[in-house]
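Here is the structure we will look at, set down as structure tokens.
All protein chains but one are shown in place.
Here the chain labels run A, B and C in written order, and each chain numbers its own residues starting at 1.
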Amino acid sequence: MSIAPPGQNYDYLQTAVALAERFGVDAAERDKRGGTPKLQRDWIRESGLLRLLIPAAYGGDGQPWSAVLRVVREFARTDAALAHLYGYHFLSLSAVHLAGSEEQKRRYYEETVKHNYFWGNSVNPLDDRTIGERTEGGVIVNGAKSFSSGSPDSDMLVISWRDRETGEFYKGMVPTRRLGVQVHDDWDCMGQRQTGSGTVSFHNLRLEDEEILVRPYAQDTAFSTLTPILSQSILASVFVGSAIGALEAARNYTTTKARAWYRSGVSSAAEEPSTQSRYGEMWASVQAALSLVEKAAAALDQIWAKDVALTQAERGECAVLVAAANVHAGNTALEITSRIFEVMGARSTAGHYGFDRFWRNVRTHTLHNPAEFKLRNVGNWFLNGQWPEPGYYS
Amino acid sequence: MSIAPPGQNYDYLQTAVALAERFGVDAAERDKRGGTPKLQRDWIRESGLLRLLIPAAYGGDGQPWSAVLRVVREFARTDAALAHLYGYHFLSLSAVHLAGSEEQKRRYYEETVKHNYFWGNSVNPLDDRTIGERTEGGVIVNGAKSFSSGSPDSDMLVISWRDRETGEFYKGMVPTRRLGVQVHDDWDCMGQRQTGSGTVSFHNLRLEDEEILVRPYAQDTAFSTLTPILSQSILASVFVGSAIGALEAARNYTTTKARAWYRSGVSSAAEEPSTQSRYGEMWASVQAALSLVEKAAAALDQIWAKDVALTQAERGECAVLVAAANVHAGNTALEITSRIFEVMGARSTAGHYGFDRFWRNVRTHTLHNPAEFKLRNVGNWFLNGQWPEPGYYS
Amino acid sequence: MSIAPPGQNYDYLQTAVALAERFGVDAAERDKRGGTPKLQRDWIRESGLLRLLIPAAYGGDGQPWSAVLRVVREFARTDAALAHLYGYHFLSLSAVHLAGSEEQKRRYYEETVKHNYFWGNSVNPLDDRTIGERTEGGVIVNGAKSFSSGSPDSDMLVISWRDRETGEFYKGMVPTRRLGVQVHDDWDCMGQRQTGSGTVSFHNLRLEDEEILVRPYAQDTAFSTLTPILSQSILASVFVGSAIGALEAARNYTTTKARAWYRSGVSSAAEEPSTQSRYGEMWASVQAALSLVEKAAAALDQIWAKDVALTQAERGECAVLVAAANVHAGNTALEITSRIFEVMGARSTAGHYGFDRFWRNVRTHTLHNPAEFKLRNVGNWFLNGQWPEPGYYS
Partner (left out) sequence: MSIAPPGQNYDYLQTAVALAERFGVDAAERDKRGGTPKLQRDWIRESGLLRLLIPAAYGGDGQPWSAVLRVVREFARTDAALAHLYGYHFLSLSAVHLAGSEEQKRRYYEETVKHNYFWGNSVNPLDDRTIGERTEGGVIVNGAKSFSSGSPDSDMLVISWRDRETGEFYKGMVPTRRLGVQVHDDWDCMGQRQTGSGTVSFHNLRLEDEEILVRPYAQDTAFSTLTPILSQSILASVFVGSAIGALEAARNYTTTKARAWYRSGVSSAAEEPSTQSRYGEMWASVQAALSLVEKAAAALDQIWAKDVALTQAERGECAVLVAAANVHAGNTALEITSRIFEVMGARSTAGHYGFDRFWRNVRTHTLHNPAEFKLRNVGNWFLNGQWPEPGYYS
């Protein structure tokens, strides 16, 4: 799986499918271990998929967000942590696209293509510990951020801080290896265990002015506020992909390992009518969630293409659809990943299968921000015609 | 709303929306009354929508099934009975398309365009009371069929019988007014009360040979077995349309009539956060079901276009998707049509609103054939790769 | 079924079972008709059950509330409207017990025993149209109250009004036939259609001082605030009884009328494994709800027996349990009354069976006051140890 030459036509989906299969070989084992899936991250680097979304003008593949989300779902079938890391690579990179200058876009897109950078983030806007102090031609940042997904083994980080004087919230880009950046290996969670979503601390870290996003390009535009829509879209695809993967793993178990119940009157588990109807019901649920997620992805492509011409109404309509897709997909995935055991049976709980990781991953990730508040936004729009107020998570 | 000239370009969706609005004016009242919505059926006749699916070669509008289903959903927003009747008009007419000779197709399509026929059916394959006896150049049919949806006020009927000697199952086409056809006004159901799904009896009814489908055209082909897929597709759209309509009716009530609970601390019902999140949740569920139904409709368009070239595998794949969409949409609609009351409150149960008709319609129609057996088909395919065996309902 | 002599030992449960059976004969028909079940109300009068709760000291049977609720559930199995009317007879009568003087208790209890009064109410505290004006030795009441359940064919009414000067909320007792009381026949609802929960209007209605509750007995006590707990308890038993009745009606249909699906491979519907497991699941749900309702009823008996010695903490603990039982029972009943159709099949929707009335009754009655706010009370207690603030509905 060598790197495809930039810009050359290649089948990204085929690449993603092949990678997902390789991830699946030891996904259960790596889930237990936690830490950083360095080898798998390098496979992603080598695959060329890190430039999938980068516009052709900057040497990327120029694919839309729906292509990224398609890959996220493919990865999530076997490894939801890697799916998250891959989606968040583009979430981080797109911060520059949404709120950077033309020079910044060019620089970071081109460098990413050239060096095949894998981006992580350390942005958590609810963690207020990080402070920036203006200095000649730049800023000095000190503090720490939790929930810094993808920071270990990243090449570049998007970070955030509050200005000591004004209290304003800033974002900037730094190479992860820069002096003053310390990525801590302190992520120990019940799910998404290889996302490295732990702490990054900053010790007199200096960013130059040109590394700071000040929204000159998309300031005060609807377009510059798309980050939560991107994030919710990525997570929605992680959820659906996890549900698909769980259902496929269960099928594989039912058809190859499960035994028919001794009083069922059938000779194989896969012939038991109630098992079939439960699979049918779960498959239908997953297809509904998938269809909604695909529709939301198509809507995202449309607003992304509008760039700064995007109106608040267009943003709002997409935000509602994406929020609905995110919550519905999350709920569907929660149900599927718990119910699969009922069609596999008692022996499927053996530790070496690691089938519980699907539920643990989804349960963890669906808490990223409260479904309740996303649903209120959707309902408020449906009832009162008000778009979600753009914010950190809406 | 005059008849658009055949073949002329017109916006069928706009027509459907306008009709649905007119249906809505007295839908609650007509639901209580039952009987035949003669006036509304005539509006459909006048609208030109009865030829929507008929190929342009025969003077129709040449639209795909997805267009028909789009209209069905639009109608179902205000009147699920009329939505059913409209969808089943094409279900009946398509029996000729699927299993008729080229002559029969031409004749019935062209006559339908010319006379603006509204088709009904009297086919129920599980009601074995109707017997045909071969005679010189035709057949004499006696007996009766229950569940003959759309038979009252129909111009044409597709009927079915078993041959007295061979036991074989036949279908044929007759003008409803022909001597020997008696449409009984005996439909009294808790839901779908204006579909006229009562009994048709046959008294020495004669059909000529050319009025009998003998599958010379599509015999033994996958294409000739599409009826249950069409039927499930129509019902799926009735379900989703009903759910959408229920949610819209609830919204209208919540924003104009409901009072905030005296301990809620808000001044209007539509501002109550829990009301908003419930609306959000319901809207998301409906969107998921709708997206799946749309995807299944697109798949139906594809296999319909293949005509006799359709393979069993292509039929099977579509059958699974349509069955999943049908069951999922039905379950979603059941939940929505029951839960809307929780966001409207006690006074919304007043009889004159008739809000319970949404649930009664969906509850009735989702029993058309058992969800359990459709789900087994889906699950059996997912587990064992077996397509649903073509039959009356699969 | 003649009136048992007061105080004589008789089996109230056997009486209730027999009455419920008689109610069931035409319950579906009466539901369609609406209006007042005069005949059935008279049967209840004749049965002696109207004095079940009245203390033996006043000539009643001296049974606890749990006995009343047991009868309510029995009635609700076949007729949820009559169950409601019966439970609310005691709810109204107990207003005197909770907040009347010893003289008032004696007078109304003894008169009820003597004349076999059936009590109704016209109290709706959220309807502010009724005003009382103090006058020499009494009050003159004018206005109207909606949701006056049981007012038609009642002998006595508990009514409420606000004092024109002080705005205080008062309750009093009047014979329904008194000049100035007008019971309107304007109840037309999608469910609970024979509860007569329409409007009562008051036209210069005079109540003497001794007909007004001023809480001299139980003023400022926890005991005087039990009305909402009684009301929620009665409704919880209506819900569970409706669910039990729906399940029994479905069983009767499945075992005597339903046909096995033609592809099920079994010869009778009741042998179909998936039908059995659904019945099993529904039965288990109903048993859980019933067990909780019974436990809440036992708790109610305990606090009722404490009389004015009742503490706020004891009231609070019971209020939480009753609220939880009410909401849980309501949700269970909603699910059961909708799902029964899945184990009966399409032909069970025929209008003459009237099986939809179970869902319509429960759906209507569960909206009496919002489940959301009851659940918040329960949750607030569980989280923060705060008892529900006594009020109209908590």
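The definition used in the following text is that contacts are C-beta pairs under 8 Å (C-beta built on N, C-alpha and C of every residue); 3 or more make two chains touch, one makes a residue touch a chain.
Bear in mind the structure is a predicted one, so any value in this text is a computation, not a measurement.
Peer 1: Please identify which residue in A:S92, A:T112 or A:S274 touches the non-displayed chain.
Peer 2: Hidden-chain contact among the options goes to A:S274.
Peer 1: In the whole complex, not just what's shown, which of A:L126, A:L179, A:V266 or A:V308 touches the removed chain?
Peer 2: For the chain that is not drawn, the touching residue is A:L126.
Peer 1: What is the set of subunit C residues that contact the non-displayed chain in the whole complex?
Peer 2: Interface with the chain not displayed, on the subunit C side: 247, 251, 254-255, 270-271, 273, 275-281, 283-285, 287-289, 291-292, 294-295, 321, 323-325, 327-328, 332, 372, 374-380, 382-384.
Peer 1: Touching the absent chain: which residues on subunit B qualify?
Peer 2: For subunit B, the residues touching the absent chain are 273-274, 277.
Peer 1: Since one chain has been left out of the picture, which residues of subunit A touch it in the full complex?
Peer 2: That gives, for subunit A, the contact residues 126, 147, 188-191, 261-264, 274, 334, 338, 341-342, 345-346, 348-356, 359-360, 363-364, 367-373, 391-392.
Please note the rule applied: only the chains that are shown with their structure count from here on.
Peer 1: With centres defined from CA atoms, tell me which chain sits nearest the overall protein centre.
Peer 2: B
Peer 1: Compute the distance, rounded to whole Å, between the mean C-alpha positions of subunit A and subunit C.
Peer 2: That pair's centroid distance is 52 Å.
Peer 1: Any chance you could list the residues of subunit C touching two or more other chains?
Peer 2: If we look for residues of subunit C contacting two or more partner chains, we find 274.
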